[in-house]
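This is the structure I want to talk about, given as structure tokens.
Left out: one protein chain. Kept in place: all the others.
Which chain is which? They are A, B and C, in the order written, and residues in each are numbered from 1.
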Amino acid sequence: MNTQAENTTGTRLGREELAALVAADIKAGSFVNLGIGQPTLVSNYLRPEQAVTLHTENGMLGMGPEAHGDEIDPDLINAGKIPVTEMPGASYFHHADSFAMMRGGHLDVCVLGAFQVSATGDLANWHTGAPDAIPAVGGAMDLATGAKEVYVMMGLFAKDGSSKLVEACTYPLTGVGCVTRIYTNDAVFLITADGVRVRETFGTTLAELRERIPVPLEMAAVG
Amino acid sequence: MNTQAENTTGTRLGREELAALVAADIKAGSFVNLGIGQPTLVSNYLRPEQAVTLHTENGMLGMGPEAHGDEIDPDLINAGKIPVTEMPGASYFHHADSFAMMRGGHLDVCVLGAFQVSATGDLANWHTGAPDAIPAVGGAMDLATGAKEVYVMMGLFAKDGSSKLVEACTYPLTGVGCVTRIYTNDAVFLITADGVRVRETFGTTLAELRERIPVPLEMAAVG
Amino acid sequence: MPTIASSAAEAVAGIRDNSTVLIGGFGNAGQPMELIDALLECGATGLTVVNNNAGQADAGLALLIKERRVRKIICSFPRQSDSWHFDAAYRAGEIELELVPQGNLAERIRAAGAGIGGFFTPTGYGTMLAEGKETRIIDGRGHVFETPIHADYALVKAHIADRAGNLLYRKTARNFGPIMAAAATASIVQVGTIVDTGALDPENIVTPGIYVNTIVQIGAGAPAEHEAQQ
Partner (left out) sequence: MPTIASSAAEAVAGIRDNSTVLIGGFGNAGQPMELIDALLECGATGLTVVNNNAGQADAGLALLIKERRVRKIICSFPRQSDSWHFDAAYRAGEIELELVPQGNLAERIRAAGAGIGGFFTPTGYGTMLAEGKETRIIDGRGHVFETPIHADYALVKAHIADRAGNLLYRKTARNFGPIMAAAATASIVQVGTIVDTGALDPENIVTPGIYVNTIVQIGAGAPAEHEAQQ
């Protein structure tokens, strides 16, 4: 909430700036799962004093940074199958316990990529729906369903210029009404019971967003 | 099955002889849960070469004999809350894992006491059904339902002389169709899909049993 | 990160009237006696308590029941030779009893922590404890539908905690502790020893710190021969 006082900054955020913004928004002491891909970048911007504990769904709390050189241990990998390291206070557990931790609502935040998010927080991020695509879901549905807060990081517009924030998803759903925030390079959106709120914009305006996004938008109350 | 060749012995079994008989019938390498009370006696007659592993539902495999003197550790008790000891190869687990082990059918044998057993293996052993009784079930239903084989140890006749092997239980049930054998001081009964079979008698005869037990009885085929 | 409370009284101070409280222990093993005593002292009433038993003799949970702080108890084995305070409250109609087979009790607590909405179990099928419950035949076998037991608080006794809240237990004192810590909104844990984060082997953690909200060190704790490994 520390960014709410200034609702618009001059330029569109870069990939790294966006990751830094998400990291700064995570409350101290949180337990967090970062999805594969862009969300993984967030870990580079978490400050030690935030004391954030990272969960990886293949059975670990207290995951450290990616392993390099001699640190690499084939028995210690993250959900993206990348070798990682162990932080003090880590713990290991089996897959049922790991997903129980997620499904049971014990993670504070999960950060995921997305193809589309609807105005009511429906998430589509696992399947293009193309008739010849071989589907693969992994832990996407479990992550979307389980965490207390689901933050999506995505580009706001698809390659054809269409909005990925939509009235209703056209891609197959990952979860219903699960997304609470959307972080994009152009703006941060809050999904609330009263509709979608724009928390801040980066190099664009509410009016411009309203033109391109087929969802009613209001600025969030500055608190 | 080593006793099937001689179906009748001269005298009624004592309490300890009955425990020894049950112990001798447990296959080598079995995982076994012994209920509170009379079934606990069975552990005194298990031979080391049988390599039977005892389970206690409060979270342990590899339970050893009752603890005495300096062996007593208040953190190491059995389901009857008696201090016990630990055998080499023991393991500890929490209550959900312990009952998962039972419910999942991983225990080979469970030995329980009973108020009544029906001809189809229904068990009544937890509640007298008296209107002013305060009910308490503990792990009785879980034990009855979970083990591959449920052996009952009980007196064959109640104080009023009535048979505790009945056509249908009049006491509240613990489990339906779960008992596979009944060990009594007078005879051993097998509950089979074809009805109740008398494996052996002790100081009585099939004819005498038929007079007092309101259930069709046949001798078991000698194997 | 869990809060480290300086006393049992401080640890339970937030417990409000009409809360649901899971209390660990099987017999005396794993029973968080000092936390229960502090709960009695703090005065919270109208409680729903989940425990394997319903109190014994004149201590702990039995005193909570004697003082009529417990509106309802969910347990598997209330009646014991020394459960006189429960017996009296029950016969007076001053405590509600929900009797649950012990394994169903454990699984219902586990389900709450694991976000499971309900499950079918064969245990209890065809008995009076299944009366009024949904049943279903699955693969030819009768099953009863059971629901999760969520709670506001868990009072748990563990052996060793690190400052991140990771817990080790000791022998059969483990019993309900791990599943209760996971099922409660806030878990309050008494331990014999608190060690620095990093002192426990990550392979051996039984309750990860994510499930622990408050830790309090009580007395000398359990025997010390099972030391933290690293």
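Throughout what follows, contacts are C-beta pairs under 8 Å (C-beta built on N, C-alpha and C of every residue); 3 or more make two chains touch, one makes a residue touch a chain.
Computed from a prediction, not measured in an experiment: that's the story for all the values here.
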### Message
Checking the contacts here: which visible chains does the omitted one touch?
### Response
A, B, C
#### Entry: Listed residues B:11, B:44, B:91 or B:205, member touching the removed chain
B:91
### Query
Quick one: which of B:48, B:104 or B:161 touches the chain that's been left out?
B:104
### Query
On chain B, what residues meet the omitted chain?
29, 31, 51, 53, 55, 60-62, 86, 88-93, 100-107, 146
## Note on the structure
Residues of chain C touching the missing chain are 107, 111, 114-122, 136, 138-139, 141, 143, 147, 168-171, 201-204, 226, 229
### Message
What does the interface between chain A and the hidden chain look like in terms of residue numbers?
### Response
56-60, 73-78, 81, 86, 92-96, 98-100, 102-103, 122, 127, 133-142, 145-146, 172-176
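Criterion: only the chains that are shown with their structure count from here on.
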### Query
In how few steps can one go from chain B to chain C if every step must land on a touching chain?
1
### Message
Can you identify the chain nearest the overall CA centroid, using each chain's own CA centroid?
### Response
C
#### Entry: chain B and chain C: spacing of chain centres that average the CA atoms, whole Å
30
### Query
Using the average of all C-alpha atoms in each chain as its centre, how far is it in Å between chain A and chain B?
55
### Query
Hey, what residues on chain A touch two or more of the other chains?
none
### Summary
The positions of chain C in contact with two or more other chains are 110
